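We show some of the complex, not the whole, and keep each chain where it was.
All chains are identified by letter, namely A, B, C and D, in their written order; residue positions are counted from 1 within each chain.
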Amino acid sequence: MITETIVILETQIDDMTAQSIAYTMEQLLQNGALDVYTQAIGMKKSRNGTLITVICPCDRQSICEQILFRETTTLGIRYRLQERKILHRQIHEVTTEYGKARVKIAWRNGFCTIQPEYEDCARLARSRNLSLIQVQEAVKLAGENFFNDLSTTNFDSKSRTNPPLDFL
Amino acid sequence: MITETIVILETQIDDMTAQSIAYTMEQLLQNGALDVYTQAIGMKKSRNGTLITVICPCDRQSICEQILFRETTTLGIRYRLQERKILHRQIHEVTTEYGKARVKIAWRNGFCTIQPEYEDCARLARSRNLSLIQVQEAVKLAGENFFNDLSTTNFDSKSRTNPPLDFL
Amino acid sequence: MITETIVILETQIDDMTAQSIAYTMEQLLQNGALDVYTQAIGMKKSRNGTLITVICPCDRQSICEQILFRETTTLGIRYRLQERKILHRQIHEVTTEYGKARVKIAWRNGFCTIQPEYEDCARLARSRNLSLIQVQEAVKLAGENFFNDLSTTNFDSKSRTNPPLDFL
Amino acid sequence: MITETIVILETQIDDMTAQSIAYTMEQLLQNGALDVYTQAIGMKKSRNGTLITVICPCDRQSICEQILFRETTTLGIRYRLQERKILHRQIHEVTTEYGKARVKIAWRNGFCTIQPEYEDCARLARSRNLSLIQVQEAVKLAGENFFNDLSTTNFDSKSRTNPPLDFL
């Protein structure tokens, strides 16, 4: 587990359209924001506005603020530093009957999870006209098999209680 | 209990501001809409838009549609007829130590509820710099006393199981 | 697939607490409602109220209306009939290393899904202090194996393209 | 104004991920749905689920239902017919200092609105690193000029109180 410092930017909006807010999100993500999300908020005078929250590395604070001031109608941005803890994770590619896809392996206090990468599964489902659920299950299974092989070659644990040597 | 037919108008919006939507609500209510409410909705392309729902009497459908087409950016309005059941209710004015206020008495399958009118309580609380809670409690108590007097003069029931004669 | 007629009841609320609305949901579900859900709505005068929607069989409309009038402050309930299509589904119990749990098998236009019953998985996870995810995966796997055995004894399909004979 | 009949499909979900619901929206829109939106709902057992609403032409009801049953975990879909009124609108391309973009002109009870097409403006803003607001304003202005020219050649009205001859 790693601890790092990030920046949180926040601004509430009541005079922009949903289209323009979506465009702002896109611009923020393309310029280094780690995540951006919106929340419906109830404001004065019966206005149901939007709170925009931007999570970014410290060295992207300036550009993200510039984008907020350029693309939104806001006159003020709140910001604060915050700590976050992040898990070690690995990305691996696996092969299924439907094609190749990546899985994300994350170590969580004594066991690990294997999550199929959404974009890869969606691409396979679209191109083969399959249910996304079917593809995700196949990728998950391939990920499980991959992990089991990885575990047995790197360390002698069936119970997944310790990470493989190359995991950190 | 009365059953009546009303009209429901709906339109989803992704290119208006919260300010303009609030203005549209105001215009609809001033032109005969029974109720108007908005809901945050997730739309295509990461847009968090707004669903506007208007409930109006059948003879106000036309004017409410005109307002929606005039004040919003929508190009289409969905509408349907719907039945609703409404309770008998009476409005009475009561006197408290803080001033006069109205209460709404509604008969509900064998018992009745007494609800202080919000606007009256808010007015008293504002003008006397009191907690709204305190005022509402005083008005509620005065309403209970009023109802008990009303009941005993009109019918002989302590248990409120039948409405007074003049209730329907 | 079966088509059936159900009733939708709706009422918007701005003068109840979240506690009381949750209690109303509980009462409706215990008295035969098929589903109940609430939505945050923006109302006049900056009120962020709640829309309650009840889905019930036609023969439960009356009791659900009574509960709404008894447990909420509403003075009016909207209702309409609606059609819905429902899938054939089967419930089966399977055995895992963590204990027994039920799975729901549903046939969906040419393939089927196997969903672990949440309550069973949560019970096993709580009692053994396991991650819910781990338990759900084990139950899902057991369900897959159960289904494959079921399929091969009832019909000759590996691809799950037709339901087993006893499915409808 | 035209009145047409459409189909509304609804289903509430508590056991899908946001990723999978977004994929389902994408598939529905690619297969003829007129609009799809999601709403956060409060369900039993403290679950904050999602209500999916699909608006589609009558001849797309079947394919949209198939997608819902294939891509979601739902076991039941509610559907109803509904009327909607839609405005006459025209799409025109205009030229600005930043490039070409389309505008949508809609006739609304005695006046008309000119709305820049979002996708065109976003494309121009992205490619020239401009604020979306700046581009939208330029396109809007070009649309106004276009409309004024259109009006004077087709009909003699400065007040925009009647649509041009080729508008319907």
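Basically, contacts are C-beta pairs under 8 Å (C-beta built on N, C-alpha and C of every residue); 3 or more make two chains touch, one makes a residue touch a chain.
Keep in mind that what you see is a predicted model, and the values were worked out from it rather than measured.
**Q** Of the identical chains, 4 are shown; go ahead and state how many the full complex includes.
**A** This complex, considered in full, is made up of 6 identical copies.
Operating definition for what follows: only the chains that are shown with their structure count from here on.
**Q** Fitting on CA atoms only, what is the rotation between the copies chain A and chain B? Please report it in degrees, nearest 5.
**A** It works out to 180 degrees.
**Q** Is the contact between copies chain C and chain D built from the same residues on both sides or from different ones, judged by whether over half of the numbers are shared?
**A** Shared-number fraction below one half, so different.
**Q** If you take the mean of the Cα atoms for each chain, which one ends up farthest from chain A?
**A** Using the mean of the C-alpha atoms as each chain's centre, the farthest one from chain A is B.
**Q** What is the distance, in whole Å, between the centres of chain C and chain D, each centre taken as the mean of its C-alpha atoms?
**A** Chain C and chain D have C-alpha centres separated by 31 Å.
**Q** Which whole number of Å gives the spacing of the CA centres of chain A and chain C?
**A** Inter-chain centre distance comes to 29 Å.
**Q** Tell me, which residues of chain D touch at least two other chains?
**A** Answer for chain D, listing residues that touch two or more other chains: 39-40, 70, 80, 118.
**Q** Under the definition above, what is the set of chain B residues touching chain C in their complex?
**A** The contact residues of chain B facing chain C are 6, 8, 25-26, 29, 35-40, 53, 55, 80, 82-87, 89, 104, 106, 108-109, 111, 113, 115, 118.
**Q** Which of the residues in chain D come into contact with chain A in the complex?
**A** The contact residues of chain D facing chain A are 19-20, 23-24, 70-71, 118, 122, 125, 131-133, 136.
**Q** Using the touch definition up top, name the residues of chain C that touch chain B in the complex.
**A** 12, 15, 39-44, 49, 51, 65-66, 69-70, 73, 75-80
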